[in-house]
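So, subunit A:
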Amino acid sequence: MENHQFLFNFISEYTGDILAGVLIAIIPLALLLVYALVAIYGELKIASFIQLKLGPMRTGKWGLLQPVAEVFKLLQKEDITPDGADKPLFNLAPFIIFLGCYAALSVLPLSSHFAPSGLNIGLFFIIAISSLAVLGIVMGGWASNNKYSLIGAMRSVSQIISYEIPAAMCILGVASMAHSLDMNVISAQQQGGFWNWYVLGGPAGISKIWLIPFTVVMFIVYFVTSLAETNRTPFDVPEGESELVAGYHTEYSGMKFAFFYLAEYGNMFVVSAIMTVIFFGGWSSPFGDFLNSPIWQIFWFIAKSMFFVGLQIWLRWTLPRTRVDQLMYLCWKILLPLSMVCFLAMALGGMLY
Partner candidate 1 sequence: MINYLKNIIKGFSTILVGMKVTFINLFRPNVTVQYPNVHPLVRAGSDKMPDNARNKLNVIIPKCTGCKSCEKACPVNCITIETTKVASIDTEKPLMEDGKKRVFWLSQFDIDFAKCCFCGLCTIACPTSAIVHSTDFEYSCYDRNELLVHFSPFNKEQVAEKKRILAEEVKQKAEKALADKQAAEKAAQEQNITDSKIKSSDDQTSANQNIQNNSN
Partner candidate 2 sequence: MTIQEIYDLLKIHFNDDIKEITDISNGDSFITVNPANIFDILQFCRDYETLDFDYLTLISGMDSGENLGVVYHLYSMKFKHSIVIKAFVPKESPNIQSVVYLWRAADWHEREAFDLIGVVFDGHPNLIRILCPYDWEGHPLRKDYVTPQEYHGMKVPY
């Protein structure tokens, strides 16, 4: 009874805050869901066009309703939990993965006046929260009681944990130049045209020109690691169809699989958004003050992020899958040294400017 009283007091005291929280939480969710429909459709269409075919054509005009049809299909599909599975873990895993990408969305500044959570350690939070995906994957792989799932999960874990180091290096490099971990601040620093973006050395006069090669290499390193962290081709060994049936989500069906599907695309958006913030000026317009009002800033942010999502899709339908040992070679022997060298240069740049 006392507890209830406490809860009641709490709610009555913070009603406005809770309501605001819920409202603000809904915006990224709606964004994510709409984005997922667009991305799924885009993926199918880009894949088809690259292969000189048409893709979905018979669901609405040009197959525009294909993702909607898929949602309805997945909604009523039988939800199977295998007999030998660890049921609580099995049922929890897709939601944990989804939670990872949803929580990451909470600190992304969509515009200078709107970030769901104005956290001053946003980048640090994102590095931390993106590890949740690993947890979800290994939970799903382990709980499925299927050797392919387990192998896929193990591969995924080793891959993501390895690639987090170069990724963190890239983020650290930018953070050391920006002297801040707040994503809104980093975005604000890069206002005033694309010349001020961190991929071109940051907002520091003409003397920064020696930094440009390092920042560009840093961006490429981060792009490669972002592919690996979202388990996209060419680094999708965790769900390699040729070896493991469907990797860590072999045993998932219906809506649980839809969550895996959603989380994959959500993660793509999150890494693209981070890329946008730390290298491409976040919400700032590429043309200085031109079209730089808060509403247009949302447009710029989403447009830039979607460009990188498109790049990831494009790369997926270009390259074949790498081997597991090649994957590790690339991470530890190429990306890590490169990112360290670039990090040193960027840290120096951070000291000078």
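Candidate entries met the following condition: all candidates are chains of the complex that A comes from, given by their letters.
Note that contacts are C-beta pairs under 8 Å (C-beta built on N, C-alpha and C of every residue); 3 or more make two chains touch, one makes a residue touch a chain; residues count from 1.
Nothing here was measured: the structure is a model prediction, and the numbers come from that model.
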Identify which of the numbered candidates 1 or 2 touches subunit A in this complex. 1
Contacts from subunit A onto candidate 1 in the complex sit at residues 46, 48-54, 57, 220, 314-315, 317-319, 334, 338
